[in-house]
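With one protein chain held back, the other chains of the complex are shown just where they sit.
Labels run A, B and C following the written order; every chain starts at residue 1.
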(Lines give C-alpha, C1' and ligand atoms only; values in the text may rest on other atoms or scores of the structure.)
Protein backbone atom coordinates (compact mmCIF):
# COMPACT_ATOMS: atom_id res chain seq x y z
CA UNK A 1 0.00 0.00 0.00
CA UNK A 2 2.17 2.86 -1.25
CA UNK A 3 2.06 6.16 0.60
CA UNK A 4 2.41 9.47 -1.19
CA UNK A 5 3.25 12.67 0.67
CA UNK A 6 2.75 16.05 -0.96
CA UNK A 7 4.51 18.97 0.71
CA UNK A 8 4.05 22.60 -0.24
CA UNK A 9 4.37 26.22 0.74
CA UNK A 10 1.96 28.78 -0.64
CA UNK A 11 1.46 32.53 -0.66
CA UNK A 12 -1.83 33.07 -2.45
CA UNK A 13 -3.11 29.48 -2.76
CA UNK A 14 -1.73 28.71 -6.25
CA UNK A 15 0.83 26.15 -5.09
CA UNK A 16 -1.75 24.81 -2.64
CA UNK A 17 -4.20 24.19 -5.50
CA UNK A 18 -1.48 22.41 -7.44
CA UNK A 19 -0.73 20.27 -4.37
CA UNK A 20 -4.38 19.31 -4.10
CA UNK A 21 -4.54 18.45 -7.80
CA UNK A 22 -1.43 16.29 -7.44
CA UNK A 23 -3.05 14.56 -4.46
CA UNK A 24 -6.13 13.75 -6.53
CA UNK A 25 -3.90 12.30 -9.23
CA UNK A 26 -1.92 10.20 -6.79
CA UNK A 27 -5.14 8.88 -5.27
CA UNK A 28 -6.15 7.35 -8.60
CA UNK A 29 -3.38 4.77 -8.25
CA UNK A 30 -4.90 1.67 -6.60
CA UNK A 31 -4.22 1.11 -2.89
CA UNK A 32 -2.38 4.41 -2.54
CA UNK A 33 -2.82 6.60 0.52
CA UNK A 34 -2.11 10.28 0.06
CA UNK A 35 -1.43 13.05 2.52
CA UNK A 36 -0.92 16.75 1.87
CA UNK A 37 1.02 18.91 4.32
CA UNK A 38 2.55 22.36 4.43
CA UNK A 39 6.33 22.60 4.66
CA UNK A 40 5.96 23.87 8.20
CA UNK A 41 3.94 20.92 9.49
CA UNK A 42 5.96 18.15 7.78
CA UNK A 43 8.01 15.93 10.11
CA UNK A 44 10.84 13.44 9.64
CA UNK A 45 8.36 10.65 10.37
CA UNK A 46 6.13 11.87 7.54
CA UNK A 47 9.05 11.68 5.14
CA UNK A 48 10.35 8.28 6.19
CA UNK A 49 6.84 6.79 6.08
CA UNK A 50 6.31 7.86 2.45
CA UNK A 51 7.13 5.83 -0.67
CA UNK A 52 6.86 8.88 -2.90
CA UNK A 53 7.25 12.58 -2.09
CA UNK A 54 6.22 15.62 -4.13
CA UNK A 55 7.37 19.09 -3.16
CA UNK A 56 5.78 22.25 -4.51
CA UNK A 57 6.89 25.82 -4.03
CA UNK A 58 6.31 29.34 -5.21
CA UNK A 59 9.30 30.78 -7.08
CA UNK A 60 10.86 33.74 -5.26
CA UNK A 61 13.74 35.52 -6.97
CA UNK A 62 14.62 32.36 -8.89
CA UNK A 63 14.66 29.90 -6.02
CA UNK A 64 12.38 28.03 -3.64
CA UNK A 65 10.31 29.58 -0.86
CA UNK A 66 12.32 29.91 2.38
CA UNK A 67 9.82 27.76 4.26
CA UNK A 68 10.55 24.85 1.93
CA UNK A 69 14.26 25.54 2.33
CA UNK A 70 13.90 25.52 6.12
CA UNK A 71 12.21 22.10 5.90
CA UNK A 72 15.11 20.84 3.80
CA UNK A 73 17.76 22.25 6.16
CA UNK A 74 16.16 21.19 9.40
CA UNK A 75 14.28 17.98 8.56
CA UNK A 76 15.41 16.44 5.27
CA UNK A 77 19.09 16.96 6.00
CA UNK A 78 18.84 14.97 9.23
CA UNK A 79 17.81 11.95 7.14
CA UNK A 80 20.71 12.28 4.69
CA UNK A 81 23.52 10.57 6.61
CA UNK A 82 21.10 7.80 7.60
CA UNK A 83 20.08 7.13 4.00
CA UNK A 84 16.52 7.08 5.28
CA UNK A 85 14.96 8.10 1.96
CA UNK A 86 17.16 6.02 -0.37
CA UNK A 87 15.28 4.64 -3.33
CA UNK A 88 12.07 6.53 -2.64
CA UNK A 89 10.49 8.41 -5.54
CA UNK A 90 10.32 12.19 -5.87
CA UNK A 91 8.73 14.86 -8.01
CA UNK A 92 8.56 18.66 -7.93
CA UNK A 93 6.24 21.46 -9.00
CA UNK A 94 6.26 25.23 -8.80
CA UNK A 95 4.10 28.29 -9.27
CA UNK A 96 5.23 31.72 -10.24
CA UNK A 97 4.60 35.00 -11.92
CA UNK A 98 4.99 35.32 -15.61
CA UNK A 99 6.96 38.50 -16.22
CA UNK A 100 9.25 38.05 -19.17
CA UNK A 101 7.68 34.98 -20.68
CA UNK A 102 10.75 32.88 -20.00
CA UNK A 103 9.92 31.08 -16.82
CA UNK A 104 11.33 33.61 -14.37
CA UNK A 105 13.54 31.26 -12.45
CA UNK A 106 11.25 28.23 -12.17
CA UNK A 107 13.84 25.94 -13.72
CA UNK A 108 16.63 26.45 -11.17
CA UNK A 109 13.98 26.42 -8.44
CA UNK A 110 12.78 22.96 -9.39
CA UNK A 111 16.32 21.67 -10.00
CA UNK A 112 17.36 22.77 -6.52
CA UNK A 113 14.55 20.74 -4.94
CA UNK A 114 15.56 17.79 -7.10
CA UNK A 115 19.08 18.38 -5.79
CA UNK A 116 17.73 17.65 -2.31
CA UNK A 117 16.15 14.45 -3.65
CA UNK A 118 19.41 13.46 -5.37
CA UNK A 119 21.39 13.98 -2.16
CA UNK A 120 18.90 11.71 -0.42
CA UNK A 121 19.28 8.98 -3.07
CA UNK A 122 15.76 9.35 -4.44
CA UNK A 123 14.56 8.39 -7.92
CA UNK A 124 13.48 11.55 -9.78
CA UNK A 125 10.37 11.73 -11.97
CA UNK A 126 10.24 14.28 -14.83
CA UNK A 127 7.13 15.65 -16.55
CA UNK A 128 6.94 14.12 -20.04
CA UNK A 129 5.90 16.19 -23.04
CA UNK A 130 2.97 13.79 -23.63
CA UNK A 131 1.33 14.80 -20.34
CA UNK A 132 -2.20 16.17 -20.87
CA UNK A 133 -2.13 19.94 -20.31
CA UNK A 134 1.59 20.18 -20.98
CA UNK A 135 1.32 23.04 -23.49
CA UNK A 136 -0.06 25.41 -20.86
CA UNK A 137 1.36 24.37 -17.56
CA UNK A 138 4.60 22.54 -17.63
CA UNK A 139 8.32 22.31 -17.80
CA UNK A 140 10.37 19.17 -18.19
CA UNK A 141 11.17 19.25 -14.45
CA UNK A 142 7.57 19.39 -13.27
CA UNK A 143 4.26 21.26 -13.47
CA UNK A 144 4.56 25.04 -13.56
CA UNK A 145 1.58 27.11 -12.55
CA UNK A 146 1.44 30.70 -13.62
CA UNK A 147 -0.79 32.75 -11.45
CA UNK A 148 0.24 35.90 -13.28
CA UNK A 149 0.47 36.80 -16.95
CA UNK A 150 3.63 37.89 -18.75
CA UNK A 151 3.15 41.45 -17.54
CA UNK A 152 2.90 40.35 -13.94
CA UNK A 153 -0.87 40.81 -13.56
CA UNK A 154 -2.68 38.19 -11.46
CA UNK A 155 -4.81 35.96 -13.70
CA UNK A 156 -5.09 32.76 -11.65
CA UNK A 157 -4.05 29.27 -12.60
CA UNK A 158 -5.48 27.76 -15.76
CA UNK A 159 -7.19 24.38 -15.72
CA UNK A 160 -4.28 22.97 -17.72
CA UNK A 161 -1.87 23.91 -14.95
CA UNK A 162 -3.90 21.82 -12.52
CA UNK A 163 -4.21 18.98 -15.05
CA UNK A 164 -0.43 18.60 -15.28
CA UNK A 165 -0.23 18.61 -11.48
CA UNK A 166 -2.88 15.88 -11.36
CA UNK A 167 -0.92 13.69 -13.75
CA UNK A 168 2.42 14.39 -12.10
CA UNK A 169 0.96 13.18 -8.81
CA UNK A 170 -0.32 10.04 -10.53
CA UNK A 171 2.98 9.44 -12.33
CA UNK A 172 4.98 9.68 -9.11
CA UNK A 173 2.52 7.40 -7.29
CA UNK A 174 2.61 4.81 -10.07
CA UNK A 175 6.40 4.57 -10.07
CA UNK A 176 6.50 4.66 -6.25
CA UNK A 177 4.13 1.69 -6.17
CA UNK A 178 6.36 -0.21 -8.59
CA UNK A 179 9.57 0.51 -6.69
CA UNK A 180 8.26 0.34 -3.11
CA UNK A 181 9.63 -2.32 -0.76
CA UNK A 182 12.84 -3.22 -2.60
CA UNK A 183 16.37 -1.96 -2.00
CA UNK A 184 17.48 -0.75 -5.44
CA UNK A 185 20.75 0.94 -4.72
CA UNK A 186 24.14 -0.53 -3.83
CA UNK A 187 25.29 -0.19 -0.24
CA UNK A 188 28.58 -1.17 1.43
CA UNK A 189 28.77 -4.96 1.71
CA UNK B 1 37.53 52.45 -28.32
CA UNK B 2 35.73 49.42 -26.86
CA UNK B 3 35.12 46.43 -29.10
CA UNK B 4 32.03 44.28 -28.78
CA UNK B 5 31.86 40.81 -30.30
CA UNK B 6 28.52 39.07 -30.74
CA UNK B 7 28.69 35.32 -31.37
CA UNK B 8 25.72 33.14 -32.24
CA UNK B 9 24.48 29.92 -33.75
CA UNK B 10 21.11 29.82 -35.45
CA UNK B 11 18.74 27.28 -36.98
CA UNK B 12 15.94 29.36 -38.46
CA UNK B 13 17.33 32.89 -38.10
CA UNK B 14 15.71 33.74 -34.73
CA UNK B 15 18.96 33.82 -32.77
CA UNK B 16 20.59 35.58 -35.71
CA UNK B 17 17.98 38.35 -35.59
CA UNK B 18 18.56 38.72 -31.87
CA UNK B 19 22.33 38.94 -32.51
CA UNK B 20 21.77 41.71 -35.05
CA UNK B 21 19.50 43.60 -32.66
CA UNK B 22 22.14 43.30 -29.93
CA UNK B 23 24.72 44.64 -32.38
CA UNK B 24 22.56 47.67 -33.12
CA UNK B 25 22.23 48.32 -29.40
CA UNK B 26 25.96 47.99 -28.79
CA UNK B 27 26.66 50.38 -31.65
CA UNK B 28 24.74 53.16 -29.89
CA UNK B 29 27.49 53.38 -27.27
CA UNK B 30 29.94 56.10 -28.42
CA UNK B 31 33.22 54.96 -30.02
CA UNK B 32 32.24 51.30 -29.90
CA UNK B 33 33.05 48.96 -32.75
CA UNK B 34 30.85 45.91 -33.12
CA UNK B 35 31.30 42.65 -34.96
CA UNK B 36 28.86 39.77 -35.35
CA UNK B 37 30.10 36.25 -36.09
CA UNK B 38 28.74 32.74 -36.11
CA UNK B 39 30.13 30.29 -33.57
CA UNK B 40 31.85 28.46 -36.38
CA UNK B 41 33.77 31.45 -37.71
CA UNK B 42 34.84 32.89 -34.34
CA UNK B 43 38.57 32.66 -33.56
CA UNK B 44 40.69 33.04 -30.44
CA UNK B 45 41.94 36.36 -31.83
CA UNK B 46 38.36 37.61 -32.13
CA UNK B 47 37.78 36.81 -28.48
CA UNK B 48 40.98 38.30 -27.11
CA UNK B 49 40.48 41.49 -29.13
CA UNK B 50 37.04 42.12 -27.64
CA UNK B 51 36.22 44.14 -24.53
CA UNK B 52 32.74 42.68 -24.31
CA UNK B 53 31.33 39.42 -25.66
CA UNK B 54 27.70 38.37 -26.12
CA UNK B 55 26.84 34.78 -26.96
CA UNK B 56 23.44 33.72 -28.28
CA UNK B 57 22.13 30.25 -28.88
CA UNK B 58 19.02 28.29 -29.69
CA UNK B 59 17.89 26.06 -26.81
CA UNK B 60 18.07 22.37 -27.68
CA UNK B 61 16.82 19.90 -25.09
CA UNK B 62 17.57 22.35 -22.32
CA UNK B 63 21.11 23.28 -23.25
CA UNK B 64 23.11 25.29 -25.78
CA UNK B 65 23.50 24.45 -29.48
CA UNK B 66 26.38 22.03 -30.06
CA UNK B 67 28.10 24.51 -32.37
CA UNK B 68 28.36 27.01 -29.51
CA UNK B 69 29.59 24.21 -27.26
CA UNK B 70 32.23 23.27 -29.82
CA UNK B 71 33.45 26.87 -29.86
CA UNK B 72 33.69 26.81 -26.07
CA UNK B 73 35.56 23.48 -25.99
CA UNK B 74 37.95 24.21 -28.81
CA UNK B 75 38.51 27.98 -28.69
CA UNK B 76 37.41 29.51 -25.38
CA UNK B 77 38.98 26.74 -23.28
CA UNK B 78 42.39 27.38 -24.80
CA UNK B 79 42.23 30.90 -23.34
CA UNK B 80 41.30 29.74 -19.86
CA UNK B 81 44.73 28.81 -18.44
CA UNK B 82 46.17 32.00 -19.95
CA UNK B 83 43.56 34.20 -18.30
CA UNK B 84 43.23 35.91 -21.65
CA UNK B 85 39.66 37.08 -21.10
CA UNK B 86 39.95 38.07 -17.42
CA UNK B 87 37.90 41.13 -16.57
CA UNK B 88 36.16 41.36 -19.93
CA UNK B 89 32.39 41.75 -19.90
CA UNK B 90 29.90 39.09 -21.01
CA UNK B 91 26.21 38.67 -21.70
CA UNK B 92 24.01 35.88 -23.06
CA UNK B 93 20.78 35.45 -24.98
CA UNK B 94 18.74 32.54 -26.26
CA UNK B 95 15.86 31.64 -28.50
CA UNK B 96 13.57 28.70 -28.16
CA UNK B 97 10.18 27.12 -28.61
CA UNK B 98 7.46 27.79 -26.16
CA UNK B 99 5.89 24.45 -25.36
CA UNK B 100 4.81 24.35 -21.76
CA UNK B 101 4.92 28.04 -21.02
CA UNK B 102 7.75 27.66 -18.54
CA UNK B 103 10.81 28.50 -20.53
CA UNK B 104 11.66 25.02 -21.77
CA UNK B 105 15.22 24.92 -20.60
CA UNK B 106 16.35 28.45 -21.49
CA UNK B 107 17.49 29.15 -17.95
CA UNK B 108 20.04 26.35 -17.62
CA UNK B 109 21.10 27.06 -21.20
CA UNK B 110 21.98 30.67 -20.42
CA UNK B 111 23.55 29.77 -17.07
CA UNK B 112 25.85 27.26 -18.77
CA UNK B 113 27.15 29.93 -21.14
CA UNK B 114 27.63 32.24 -18.17
CA UNK B 115 29.55 29.34 -16.58
CA UNK B 116 32.01 29.60 -19.45
CA UNK B 117 32.30 33.35 -18.80
CA UNK B 118 32.81 32.73 -15.07
CA UNK B 119 35.57 30.19 -15.74
CA UNK B 120 37.23 32.82 -17.90
CA UNK B 121 37.02 35.44 -15.16
CA UNK B 122 34.54 37.65 -17.02
CA UNK B 123 32.13 40.15 -15.48
CA UNK B 124 28.56 38.99 -16.13
CA UNK B 125 25.73 41.31 -17.12
CA UNK B 126 22.11 40.37 -16.28
CA UNK B 127 18.95 41.66 -17.93
CA UNK B 128 17.22 44.02 -15.48
CA UNK B 129 13.44 43.99 -15.07
CA UNK B 130 13.34 47.67 -16.10
CA UNK B 131 14.57 46.85 -19.62
CA UNK B 132 12.12 48.02 -22.31
CA UNK B 133 10.37 44.97 -23.77
CA UNK B 134 11.07 42.84 -20.70
CA UNK B 135 7.50 41.63 -20.26
CA UNK B 136 7.55 39.82 -23.59
CA UNK B 137 11.07 38.73 -24.24
CA UNK B 138 13.26 38.26 -21.27
CA UNK B 139 14.60 36.35 -18.37
CA UNK B 140 16.87 37.63 -15.64
CA UNK B 141 19.85 35.95 -17.37
CA UNK B 142 19.32 37.55 -20.76
CA UNK B 143 16.90 38.13 -23.63
CA UNK B 144 14.78 35.14 -24.53
CA UNK B 145 13.23 34.98 -27.97
CA UNK B 146 10.30 32.71 -28.52
CA UNK B 147 9.90 31.79 -32.13
CA UNK B 148 7.11 29.37 -31.26
CA UNK B 149 4.00 29.70 -29.13
CA UNK B 150 3.20 27.62 -26.07
CA UNK B 151 1.84 24.82 -28.27
CA UNK B 152 5.02 24.69 -30.29
CA UNK B 153 3.70 26.41 -33.43
CA UNK B 154 6.08 28.78 -35.21
CA UNK B 155 4.97 32.37 -34.71
CA UNK B 156 8.19 34.33 -35.16
CA UNK B 157 9.89 36.65 -32.74
CA UNK B 158 7.95 39.60 -31.40
CA UNK B 159 9.32 43.12 -31.61
CA UNK B 160 9.72 43.11 -27.84
CA UNK B 161 12.09 40.16 -28.04
CA UNK B 162 14.33 42.16 -30.36
CA UNK B 163 14.01 45.25 -28.16
CA UNK B 164 15.43 43.42 -25.14
CA UNK B 165 18.27 42.13 -27.31
CA UNK B 166 18.98 45.68 -28.47
CA UNK B 167 19.22 46.94 -24.90
CA UNK B 168 21.22 43.95 -23.69
CA UNK B 169 23.78 44.70 -26.38
CA UNK B 170 23.88 48.34 -25.30
CA UNK B 171 24.11 47.44 -21.60
CA UNK B 172 27.05 45.10 -22.17
CA UNK B 173 28.82 47.67 -24.36
CA UNK B 174 28.31 50.44 -21.80
CA UNK B 175 29.82 48.43 -18.95
CA UNK B 176 32.59 47.13 -21.24
CA UNK B 177 33.52 50.70 -22.10
CA UNK B 178 33.67 51.59 -18.41
CA UNK B 179 35.79 48.60 -17.42
CA UNK B 180 38.02 48.37 -20.50
CA UNK B 181 41.76 48.83 -20.11
CA UNK B 182 42.10 48.24 -16.38
CA UNK B 183 43.09 45.07 -14.53
CA UNK B 184 40.27 44.58 -12.02
CA UNK B 185 41.00 41.18 -10.59
CA UNK B 186 43.73 40.05 -8.20
CA UNK B 187 46.58 38.02 -9.63
CA UNK B 188 49.55 36.32 -7.95
CA UNK B 189 52.02 38.96 -6.81
CA UNK C 1 15.77 -8.93 -20.78
CA UNK C 2 16.62 -5.32 -20.06
CA UNK C 3 19.09 -3.52 -22.28
CA UNK C 4 21.50 -0.94 -20.94
CA UNK C 5 23.28 1.51 -23.23
CA UNK C 6 26.29 3.47 -22.01
CA UNK C 7 27.28 6.46 -24.13
CA UNK C 8 30.39 8.54 -23.60
CA UNK C 9 32.90 10.96 -25.05
CA UNK C 10 36.48 10.92 -23.85
CA UNK C 11 39.67 12.93 -24.27
CA UNK C 12 42.31 10.98 -22.36
CA UNK C 13 40.40 7.76 -21.53
CA UNK C 14 39.14 8.77 -18.07
CA UNK C 15 35.48 8.94 -19.05
CA UNK C 16 35.96 5.81 -21.14
CA UNK C 17 37.23 3.90 -18.10
CA UNK C 18 34.23 5.09 -16.11
CA UNK C 19 31.95 3.92 -18.94
CA UNK C 20 33.53 0.49 -18.87
CA UNK C 21 33.21 0.27 -15.10
CA UNK C 22 29.54 1.24 -15.36
CA UNK C 23 29.09 -1.46 -18.00
CA UNK C 24 30.57 -4.09 -15.68
CA UNK C 25 28.20 -2.97 -12.94
CA UNK C 26 25.17 -3.08 -15.23
CA UNK C 27 26.16 -6.57 -16.39
CA UNK C 28 25.82 -7.90 -12.82
CA UNK C 29 22.05 -7.46 -13.03
CA UNK C 30 20.58 -10.80 -14.19
CA UNK C 31 19.51 -11.10 -17.84
CA UNK C 32 20.81 -7.64 -18.70
CA UNK C 33 22.57 -6.96 -21.97
CA UNK C 34 24.95 -4.03 -22.01
CA UNK C 35 26.48 -2.04 -24.83
CA UNK C 36 29.01 0.78 -24.68
CA UNK C 37 29.26 3.34 -27.48
CA UNK C 38 30.90 6.67 -28.11
CA UNK C 39 28.64 9.66 -28.58
CA UNK C 40 29.65 9.75 -32.20
CA UNK C 41 28.62 6.18 -33.02
CA UNK C 42 25.32 6.18 -31.10
CA UNK C 43 22.17 6.05 -33.25
CA UNK C 44 18.47 6.67 -32.65
CA UNK C 45 17.90 2.92 -32.87
CA UNK C 46 20.44 2.33 -30.10
CA UNK C 47 18.54 4.74 -27.87
CA UNK C 48 15.06 3.43 -28.57
CA UNK C 49 16.19 -0.18 -28.06
CA UNK C 50 17.53 0.57 -24.57
CA UNK C 51 15.65 0.30 -21.28
CA UNK C 52 18.29 2.28 -19.45
CA UNK C 53 20.80 4.85 -20.71
CA UNK C 54 23.89 6.24 -19.00
CA UNK C 55 25.73 9.20 -20.47
CA UNK C 56 29.25 10.16 -19.43
CA UNK C 57 31.24 13.22 -20.40
CA UNK C 58 34.37 15.17 -19.64
CA UNK C 59 33.64 18.59 -18.14
CA UNK C 60 34.80 21.43 -20.38
CA UNK C 61 34.38 24.97 -19.06
CA UNK C 62 31.53 23.85 -16.84
CA UNK C 63 29.45 21.99 -19.39
CA UNK C 64 29.36 18.76 -21.37
CA UNK C 65 31.72 17.82 -24.21
CA UNK C 66 30.50 19.17 -27.56
CA UNK C 67 30.36 15.66 -29.02
CA UNK C 68 27.80 14.65 -26.40
CA UNK C 69 25.92 17.87 -27.10
CA UNK C 70 25.92 17.11 -30.80
CA UNK C 71 24.40 13.69 -30.10
CA UNK C 72 21.70 15.35 -28.02
CA UNK C 73 20.93 17.98 -30.68
CA UNK C 74 20.96 15.69 -33.67
CA UNK C 75 19.79 12.31 -32.35
CA UNK C 76 18.07 12.59 -28.95
CA UNK C 77 16.06 15.66 -29.96
CA UNK C 78 14.50 13.80 -32.88
CA UNK C 79 12.98 11.36 -30.38
CA UNK C 80 11.51 14.07 -28.16
CA UNK C 81 8.27 14.89 -30.03
CA UNK C 82 7.67 11.16 -30.52
CA UNK C 83 8.03 10.41 -26.82
CA UNK C 84 10.21 7.49 -27.86
CA UNK C 85 12.19 7.37 -24.62
CA UNK C 86 9.31 8.02 -22.17
CA UNK C 87 9.64 6.07 -18.96
CA UNK C 88 13.11 4.74 -19.69
CA UNK C 89 15.72 5.10 -16.98
CA UNK C 90 18.74 7.41 -17.12
CA UNK C 91 21.93 8.16 -15.23
CA UNK C 92 24.93 10.43 -15.76
CA UNK C 93 28.62 10.57 -14.91
CA UNK C 94 31.48 12.95 -15.57
CA UNK C 95 35.22 13.30 -15.36
CA UNK C 96 37.16 16.48 -14.88
CA UNK C 97 40.17 18.28 -13.57
CA UNK C 98 40.36 19.26 -9.98
CA UNK C 99 41.56 22.85 -9.90
CA UNK C 100 39.92 24.69 -7.06
CA UNK C 101 38.67 21.72 -5.10
CA UNK C 102 35.06 22.63 -5.69
CA UNK C 103 34.01 20.47 -8.56
CA UNK C 104 34.90 22.84 -11.38
CA UNK C 105 31.57 22.77 -13.13
CA UNK C 106 30.72 19.08 -12.89
CA UNK C 107 27.41 19.79 -11.24
CA UNK C 108 25.86 21.93 -13.97
CA UNK C 109 27.38 19.55 -16.52
CA UNK C 110 25.58 16.56 -15.09
CA UNK C 111 22.36 18.52 -14.52
CA UNK C 112 22.31 19.57 -18.17
CA UNK C 113 22.49 15.94 -19.31
CA UNK C 114 19.71 15.11 -16.86
CA UNK C 115 17.82 18.00 -18.45
CA UNK C 116 17.92 16.09 -21.72
CA UNK C 117 16.59 13.00 -19.92
CA UNK C 118 13.84 15.07 -18.28
CA UNK C 119 12.76 16.52 -21.63
CA UNK C 120 12.55 12.96 -22.94
CA UNK C 121 10.36 11.85 -20.01
CA UNK C 122 12.99 9.57 -18.49
CA UNK C 123 13.22 8.48 -14.86
CA UNK C 124 16.43 9.89 -13.33
CA UNK C 125 18.71 7.91 -11.00
CA UNK C 126 20.91 9.77 -8.47
CA UNK C 127 24.06 8.49 -6.76
CA UNK C 128 23.22 7.81 -3.10
CA UNK C 129 25.64 8.70 -0.31
CA UNK C 130 25.73 5.02 0.72
CA UNK C 131 27.37 3.99 -2.57
CA UNK C 132 30.72 2.25 -2.02
CA UNK C 133 33.50 4.61 -3.03
CA UNK C 134 31.33 7.70 -2.60
CA UNK C 135 33.83 9.62 -0.45
CA UNK C 136 36.37 9.74 -3.26
CA UNK C 137 34.48 9.76 -6.50
CA UNK C 138 31.01 11.08 -6.39
CA UNK C 139 28.44 13.79 -6.41
CA UNK C 140 24.76 13.41 -5.74
CA UNK C 141 24.08 13.60 -9.50
CA UNK C 142 26.43 10.79 -10.50
CA UNK C 143 30.00 9.49 -10.34
CA UNK C 144 32.67 12.12 -10.75
CA UNK C 145 36.14 11.05 -11.82
CA UNK C 146 39.03 13.36 -11.17
CA UNK C 147 41.92 12.67 -13.43
CA UNK C 148 43.74 15.71 -12.08
CA UNK C 149 44.48 16.92 -8.59
CA UNK C 150 43.37 20.25 -7.12
CA UNK C 151 46.35 21.99 -8.74
CA UNK C 152 45.45 20.64 -12.15
CA UNK C 153 48.20 18.02 -12.39
CA UNK C 154 47.27 14.72 -14.02
CA UNK C 155 47.07 11.96 -11.41
CA UNK C 156 44.71 9.45 -13.02
CA UNK C 157 41.41 8.14 -11.71
CA UNK C 158 41.36 6.47 -8.31
CA UNK C 159 39.87 3.02 -7.84
CA UNK C 160 37.06 4.59 -5.83
CA UNK C 161 36.05 6.67 -8.85
CA UNK C 162 35.62 3.50 -10.86
CA UNK C 163 33.81 1.77 -8.00
CA UNK C 164 31.10 4.46 -7.94
CA UNK C 165 30.76 4.13 -11.72
CA UNK C 166 30.39 0.34 -11.34
CA UNK C 167 27.58 0.76 -8.83
CA UNK C 168 25.87 3.56 -10.75
CA UNK C 169 25.71 1.24 -13.75
CA UNK C 170 24.25 -1.52 -11.59
CA UNK C 171 21.75 0.86 -9.93
CA UNK C 172 20.46 2.13 -13.27
CA UNK C 173 20.20 -1.41 -14.65
CA UNK C 174 18.34 -2.65 -11.59
CA UNK C 175 15.71 0.10 -11.78
CA UNK C 176 15.50 -0.24 -15.57
CA UNK C 177 14.76 -3.96 -15.15
CA UNK C 178 12.02 -3.15 -12.66
CA UNK C 179 10.38 -0.48 -14.80
CA UNK C 180 10.88 -2.02 -18.24
CA UNK C 181 7.85 -2.93 -20.34
CA UNK C 182 5.21 -0.85 -18.59
CA UNK C 183 3.85 2.55 -19.53
CA UNK C 184 4.25 4.59 -16.34
CA UNK C 185 3.39 8.09 -17.45
CA UNK C 186 0.04 9.62 -18.34
CA UNK C 187 -0.67 10.28 -22.01
CA UNK C 188 -3.63 11.96 -23.71
CA UNK C 189 -6.67 9.67 -23.52
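Here, a residue touches a chain if its C-beta (ideal position, glycine included) is under 8 Å from a C-beta of that chain, and two chains touch if they have at least 3 such contacts.
Predicted, not measured: the structure shown is a model, and the values here were computed from it.
The undisplayed chain touches these shown chains across the complete complex, A, B, C. Screening A:18, A:64 or A:178 against the full complex identifies A:64 as the residue touching the chain left out. When the missing chain is restored to the complex, the residue among B:8, B:66 or B:80 that touches it is B:80. By the touch rule set out above, subunit B reaches the unshown chain at residues 80-81, 83, 86-87, 111, 114-115, 117-132, 140-141, 167, 170-171, 174-175, 178-179, 182, 184-189. By the touch rule set out above, subunit C reaches the unshown chain at residues 62, 99-108, 111, 129, 134-140, 144, 146, 150-152. In the full complex, subunit A touches the omitted chain through residues 60-66, 69-70, 72-74, 76-77, 80, 105, 108, 111-112, 115-116, 118-120.
What we mean here is this: only the chains that are shown with their structure count from here on.
Chain centres here are C-alpha means, and the one lying farthest from subunit A is B. Chains A-C form the pair with the most C-beta pairs in contact.
Between the CA-based centres of subunit B and subunit C the separation comes to 29 Å, rounded to the whole angstrom. The centroid of the Cα atoms in subunit A and the matching centroid in subunit B are 32 Å apart.
Subunit A and subunit C have CA centres that are 24 Å apart. Residue positions of subunit C with contacts to 2 or more other chains are 80, 111, 115, 118-120.
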